[in-house]
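Everything below concerns the one structure shown next.
The other protein chains are all here in position, but one chain of the complex has been omitted.
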Amino acid sequence: MHRNVDIKVAVLLGLIGASVFSVPLLTADRYMLRVLTFVGVNVIIVAGMALLFGYAGQVSLGHAAFYGIGAYASAHVVTVFGWPWVAGVAIAIVLTAAGGLLLALPSLRLRGHYLAMATLAFGEIMRVAFVEGKGVTGGPDGLSGIPFPSFLGIEVDSAGGNYWLVWSAAAAVLLIASNLVRSRAGRAMLALHGSEAGAMSCGMDLTGLKVRVFVISAAFAGLAGSLYAHVVGFISPSTFSLHVSVLLVAMAVLGGTRSLAGPVLAAVILTMIPFADAVIPGLSRSAVETIQEWQEDVYGLTIIAVMLFVPGGIAGALRRIAAKGSVR
Amino acid sequence: MGGTELLQFGLAGLKNGSIYALVALGFTLVYAATGAINFAQGEFYMLGGMLSVWAYADLGLPLPLAAVTGVAATAVLGGVFELAAIRPRKDGDPLAIIIITVGGSMVLSSMARHLFGPTERPLPAFSGGGSVKVFGASLEVQSVWILGMTALAVAALWYLYNRTGLGRAMRACAVNRDAARIVGVDTRLMVTVSFVLAATLGALAGLAVTPLTQTVFDVGPSVGIKGFAAAILGGLGNPIAAVVGGLVLGMLESLSIAFISSTYKDAIALIVLLSVLFLRPQGILGRWRREKV
Partner (left out) sequence: MSLLEVRDVTRRFGGLTAVDAVSFDVHEGMIKAIIGPNGAGKTTLFNVLTSFDRPEEGTVRYDGVDITSWRAHHIVRRGIARTFQNTELFEEMSALENVMAGAHAVTRSGFLAAALRLPWTVREQREVAEESGRLLRLVGLGEWADAPAADMPHGLRRLLEIARALATKPRLLLLDEPAAGLNIAETSALAEALYRIRDRGSTIVVVEHDMGLVMEVSDEIVVLDRGCKIAEGPPRLIQKDPAVIAAYLGEEEADEL
């Protein structure tokens, strides 16, 4: 019976994967491809947020900072040092993982919600640094002319190519994340959610676990930032503001706990809402503007409603529906 | 640098510091009652200024009445927010409350943009422009108002905390919520009261500053972070520490402008915040017990 379920899940994932990857074959609409590429970038970050919030029970109010560090570091080494873009990606991942470690170690050593506060402060410090560190970041105007990624000397400059690149990275990140949650480490994360005392009695190092999860989530954001910089070609501080950090929290919260699929779905929905016209043909400009006008209110109310009335977010709701179905 | 100039910076630090102190008090009161950080605290600051502007400019009320209206309306909003969005979360999980206030912050600032527009809005000074001389340094009259209002608010809060039954109940709650409940304190009511007080203090700060800086729908988070840094610097959960933390932070910022540069003025609060979190999480004065996992 378990095997049957596994096969069904594998088939479903295969179908979803195939349809995601076939999009550039079906359309040449550059706007739509760019929006969907951006969705892929957010999916990468949210995979880490899902591990952090949904599994380790911690919240970061400053993940846009890691996103930004990844973007600026990658852009800098490529445009100024002339390094290949792959080196930029590697630097982005290493730097953000190291930054995540430095931030998480002291704040997770203590009980309480220090991590939320420390990440909030860190995010704001980095925002100031992005604006004021003109020598590296280009200040408020940002950096432009970041080259596209290239393979064997061939630049990936088509919208479809970039889409494939970002979604391949997203698939890799999701594979890593899903391996993690189904492993000994994932069981430990679920355990510390259930009972911290019980987890300690199983020999689990709670601080170590949370720190590791935070480092992974920071590195995912760094990777996303690096890809964003290369695919879009232009970065500026507003892309990495507190607002973005909060939006990422909204995705993780709406998506729900103990799940990767839920937060990924939430990331897809929340990222597309302001660009609804990219996927809904014929949606008028003014309708899109109205959506954007009320976007914040809707997101804010969604966060509150989920915390109050939908324990476990989308994932939790689906689990409850599934449980009812199996009883029947 | 001459003595007068130094005094000038000191006065500026005192003025900003007292604003931070009021916002920090808001954080500390809510923290004491719930164990959570109220991410929406900065929005109360924004609303205090914005609703006063609305009452004055849009409703045409005289300034004193508009100011009272603005602060009172914010206080009511603080209470309504708690009743509608915090209280229904029955387990009182601090992480859930933090996330709810993140959502609340988004809604409040966005509503302010819908209702009062995206641009900065001014408010006249309470008793005209101009400035007074203090040992050669000049101080805007409005800054005197800021200092006076802060002093009054702190004194009133001190009286409430130490001389009234409500204050005793709040303190009992802060020390041990379960024990307070057992001896008959309505701990849920104390959470509501803490939000109303936090909103009032934030609104007073926003109102007092608006004649100097104008106000706009998205000032909340940046002021909120400074107030939060002040609360952490002093010691979260301890009202006296919040005031001390606010004043120290204001002074540090002023000194950084005087001796380094104004470029990184906004980063000072954040660096202070991170340093305190890492080196002395209980703050300068906090009696907050440090718990190792």
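The chains carry the letters A and B, assigned in the order they are written, with residues numbered from 1 in each.
Criterion: contacts are C-beta pairs under 8 Å (C-beta built on N, C-alpha and C of every residue); 3 or more make two chains touch, one makes a residue touch a chain.
The shown structure was predicted, so the numbers you read here are calculated from the model rather than taken from an experiment.
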item: Among shown chains, those touching the left-out chain; value: A
item: Residue of A:His113, A:Arg127 or A:Arg212 in touch with the missing chain, whole complex considered; value: A:Arg212
item: Among A:Val41, A:Met204, A:Ala218 or A:Leu247, the residue in touch with the chain that has been omitted; value: A:Met204
item: Per the touch definition above, residue among A:Ala159, A:Leu180 or A:Leu248 touching the missing chain; value: A:Leu180
item: Chain A residues touching the omitted chain (full complex); value: 176, 179-180, 183-188, 190-191, 193-195, 197-206, 212, 216, 258
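In the analysis below, only the chains that are shown with their structure count from here on.
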item: In the complex with chain B, residue positions of chain A that touch it; value: 57, 59, 61, 106-114, 116-118, 120-122, 124-125, 128-129, 132, 196, 206-207, 242, 246, 249-250, 253, 293-294, 296-297, 299-304, 307-309
item: Interface residues, chain B side, partner chain A - complex; value: 35-37, 39, 85, 88-89, 94-96, 98-100, 102-107, 109-111, 114, 221-222, 225, 228-229, 232, 263-264, 266-267, 270-271, 273-274, 277-278, 281, 290-293
